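A single structure is presented below for examination.
Only a single protein chain was left out; the remaining protein chains are all shown in position.
As written, the chain order gives the labels A, B and C, with residue 1 at the start of each chain.
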Amino acid sequence: MSLLNKYKEVRQRSEDICKPLQVEDYVVQPVVDVSPPKWHLGHTTWFFETFILKPNVTDYKEFDPNYNFVFNSYYETIGTRVVRTDRGNLSRPGVEDVYKYRKHVDAAMEIYLENELWKELHDLVLLGLNHEQQHQELLCTDIKYILGNNPLQPAYDTGTATELATAKSAGFIDVTAGICEIGYIGDGFCFDNELSRHRIYLQDYSIADALVTNAEYMQFMEAGGYTDFRHWHSEGWDWVKNNNVDAPMYWHLIDGSWHNYTMQGLKPVDLDAPVCHVSFYEAAAYAAWKGMRLPTEFEWEAASIQFEWGSRWEWTDSAYLPYPGFKKAEGAIGEYNGKFMINQMVLRGASEVTPPGHSRNTYRNFFHPQLRWQYTGIRLAK
Amino acid sequence: MSLLNKYKEVRQRSEDICKPLQVEDYVVQPVVDVSPPKWHLGHTTWFFETFILKPNVTDYKEFDPNYNFVFNSYYETIGTRVVRTDRGNLSRPGVEDVYKYRKHVDAAMEIYLENELWKELHDLVLLGLNHEQQHQELLCTDIKYILGNNPLQPAYDTGTATELATAKSAGFIDVTAGICEIGYIGDGFCFDNELSRHRIYLQDYSIADALVTNAEYMQFMEAGGYTDFRHWHSEGWDWVKNNNVDAPMYWHLIDGSWHNYTMQGLKPVDLDAPVCHVSFYEAAAYAAWKGMRLPTEFEWEAASIQFEWGSRWEWTDSAYLPYPGFKKAEGAIGEYNGKFMINQMVLRGASEVTPPGHSRNTYRNFFHPQLRWQYTGIRLAK
Amino acid sequence: MSLLNKYKEVRQRSEDICKPLQVEDYVVQPVVDVSPPKWHLGHTTWFFETFILKPNVTDYKEFDPNYNFVFNSYYETIGTRVVRTDRGNLSRPGVEDVYKYRKHVDAAMEIYLENELWKELHDLVLLGLNHEQQHQELLCTDIKYILGNNPLQPAYDTGTATELATAKSAGFIDVTAGICEIGYIGDGFCFDNELSRHRIYLQDYSIADALVTNAEYMQFMEAGGYTDFRHWHSEGWDWVKNNNVDAPMYWHLIDGSWHNYTMQGLKPVDLDAPVCHVSFYEAAAYAAWKGMRLPTEFEWEAASIQFEWGSRWEWTDSAYLPYPGFKKAEGAIGEYNGKFMINQMVLRGASEVTPPGHSRNTYRNFFHPQLRWQYTGIRLAK
Partner (left out) sequence: MSLLNKYKEVRQRSEDICKPLQVEDYVVQPVVDVSPPKWHLGHTTWFFETFILKPNVTDYKEFDPNYNFVFNSYYETIGTRVVRTDRGNLSRPGVEDVYKYRKHVDAAMEIYLENELWKELHDLVLLGLNHEQQHQELLCTDIKYILGNNPLQPAYDTGTATELATAKSAGFIDVTAGICEIGYIGDGFCFDNELSRHRIYLQDYSIADALVTNAEYMQFMEAGGYTDFRHWHSEGWDWVKNNNVDAPMYWHLIDGSWHNYTMQGLKPVDLDAPVCHVSFYEAAAYAAWKGMRLPTEFEWEAASIQFEWGSRWEWTDSAYLPYPGFKKAEGAIGEYNGKFMINQMVLRGASEVTPPGHSRNTYRNFFHPQLRWQYTGIRLAK
């Protein structure tokens, strides 16, 4: 597909995700980690305006100079910005204005993309599209949070998203010790954090061929998993007690039976589906309770051709750190990944709300260990 | 005017205030003291539904049972409710649904009000209307906050609200010591906190016949008023330092000259207008700098026929406490005023966004001393 | 008694209070409102050094210039100071050094006091002594807090302090409406907040001739007083829930029977003693539950010759505000009282740990409404 067509397709998909929303749903920010949908729509547009159009298109007319302040996420290079906790306090620019902003930038980008591009800008546009795909996933997880934490528990849609993956397990895959290579190889797009490809040495290990199911996780709950400190990291145990956690996010005990909020509204928990919306602490505690552990990201990658993945992001017991030879790009783009390489854990795989084709088996997602509004699940290792 | 007509008029006015808003403006809550406009519209409606219709109209059909949870403000008697800080996290019910809710309740109320009412319900309806008028003022102050703290600083409207009152002073009015009566007397409506009317003794005092102007307040600023602790209460001084306060709310120093955000957008500060959006701490510090003081609410009331008032709520040096003989009503209505009689200061008068006819010279408004998003000004005494 | 003898007596009493302490007890600050005993000993000394010796005694040699930073409490006039929450982090100056500091200042003061003094300094020395007496009371309440919140619950002493006052009531005293005078009159010492003496008008009221007893307060507890919001101020109810309050401070339910920590250690609650260590919120809630109210400070003062007082500070329903004609002194001494006249409630009377002769029936003590580490009790009015 041409870059222009790819551009149109990705941009359209963001707007498609928002179609079932009411205007009000675009505006709120119930917790700091969630951003208002209109902010995602504006921010991904700002990325193209700031990094492609303004520096490279001589006669480009900026849509509104104030938008830089509103839609910059975390690029210190680009100047001051609205504090993250304040995003949900902004009623303006309104939703209609944000869509106008998108049209304005898209028109300029499409003209630009009809011409030839140097290699560098080709990569930058591709980065912008992958960036927008990441925000498409966040759009889904944030919309789920906004609706799922509303006392009316409205459904997002009845048809689009499905959370019906089932996890069928035949057991464990054994992998023999030895040297293997880790990191991206090939001609396609990858993020800087997947490089450089390098050798590591792995000991013998076994890794599950399927994710932990809701039924299995409920056994942990019924066995008192949330009340026995021995399974937990010390900071995880504090997190459980301070937040009175006793089930995955979105679970509600109604008349003695567990339900969870899905994009289609509140439903009885599907026992065969992989458990979802658990924190790293819960994933690690579950594994400890089973007498096992989480795989490292290297074990995961090395074995990934031998199992199915993609229905859930999978917590690993690897901290998010640079690979040997990792290099930050010059300028603002260099802030993309490297500066977050502390205090976060790596997740591998993809989820049902990851845009198709966006992930790959060298992809490194990362979140703080207490977070669980993403579609996060558990694969065991031993 | 009949109660029915009064009802229609008051209810309509709330919706008129919101006409210039975009849907997004109805939703946000930038600080805890501000509520989303749609919440005000819903809450005032909930008041009639809960206290008039549900207990008194046998065949009344509740609009939506979940709304009680969403639109209850602070009535513990009526059940659990959305935490005040969470009001801005709720995208649903949407604005359209809130207007439907109003229509539904208005239809039932209008049928009800066409019939005769016992005295008790007459008073309760009147309370509901005065309650809605109080929220009309909050609608204005909250909308001002929502727009005035947006980085785009959009105007609310170009015609409706005016902040052009000027404060012309001929000096001080001297009042001679003696017994006088305080509190409401008459046949009209008053709040329970204005009762019982009772005698007090006042010493000789003098009270200004006009409010402090912006020009006068700027002298305080230029004299270093915000950097000299001696003028301030101890908690006021902490407030100044912790919040880096150096001017009234909504003031911005642009190219060396003071502007302030008004409902018509950002304007140069009008020197002759009364200073507005100051906290009790600032009002008291200004008075101390002048070698004077704020009046008590009793001094204010006793002298109030001798000066003009109504352009600004005026901080007094009286704490909000019960009058002798104060009685809480039975049931939820008893929570209206009495339970707030701690840690707040009384304001007297009215402001340009107070609904016409709503206030009177025995009216007791009250806020915490650090708040300044209301239209609050300063009258001196000595 | 000569001023010199008065000086010696008061200064000695502070050290006597500390005699039962171990060195470690002098150092800690378990909550922000409590100060380490060695800080009280140093601060009261600093008062004399700073306000009497340094400005008035030409050849006075300051003990240690760093002590101004450590022992200043809240006098902005005198320079920066250790933040209040940091007092318990300072192991130095040590206890022995603080006693040396006292000796050094006392030696200079005693020479100074042997000579004649102008009126102004006489008053300042008297203020310093009354100031030290106030800190003697705080020494007792803070020591009680330090020991009473230690898991070992050590007794302070077995003989000195007694909490055995009983509250015997014959009922209510009726007072007839009329003008009366409030505020200090006489030749002795009083604080500036007791002035000026002025007329007020009081309505008819009745005031209890004794304090509420532990037995009476337990009836409130048993009737569910802590779980029924209707008795409480709104901020009081939040305080109850946020702090899980269900009894006065220092009370512990041991094997089904209520005990409280006293200076002599943990004891069964004395049913006939006046209830102690309650907040304003609790006092007001108790009164509301009884269908009564707390007296105002004016009602209290006007009736005070007709009842016994002095075993407990008594919460009134009066906010701490200036009397008509109140004037702050010039300079640092002006910071003594006036700057605290916001957000606090007045207490009248005295407690068993108030130095003998320190209080009087015009004395105005004041604390924030949630505090209860002072010896605070309840007198009803109606």
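A few points about this structure:
Definition applied: a contact is a pair of C-beta atoms (placed from the backbone, for glycine too) under 8 Å apart; a residue touches a chain by one contact, two chains touch by 3 or more.
Keep in mind that what you see is a predicted model, and the values were worked out from it rather than measured.
The chain that is not displayed touches the following shown chains in the complete assembly: A, C.
Here one chain is not drawn; of A:155, A:173, A:200 or A:221, the residue touching it is A:200.
Taking the whole complex into account, subunit C touches the unshown chain at residues 22-30, 38, 66, 69-70, 82, 86, 88-95, 146-147, 149-152, 154. On the side of subunit A, touch with the chain left out of the figure occurs at residues 74, 76-77, 177, 179, 198-201, 203, 205, 229-230, 232-237, 280-281, 284, 293, 317-319, 321-322, 324-325, 334-335, 339-343, 345, 369.
Convention: only the chains that are shown with their structure count from here on.
A linear topology is adopted by the chain contact network, the touching chains following one after another without closure. Interface subunit A/subunit B: over half of the residue numbers present appear on both copies, so the contact uses mostly the same residues. Among the remaining chains, A is positioned farthest from subunit C, on the basis of C-alpha centroids.
With centres set at the average Cα position, the gap from subunit B to subunit C is 36 Å.
With each centre defined as the average position of its C-alpha atoms, the distance from subunit A to subunit C rounds to 57 Å.
In subunit A, there is no position where the chain touches two or more neighbouring chains simultaneously.
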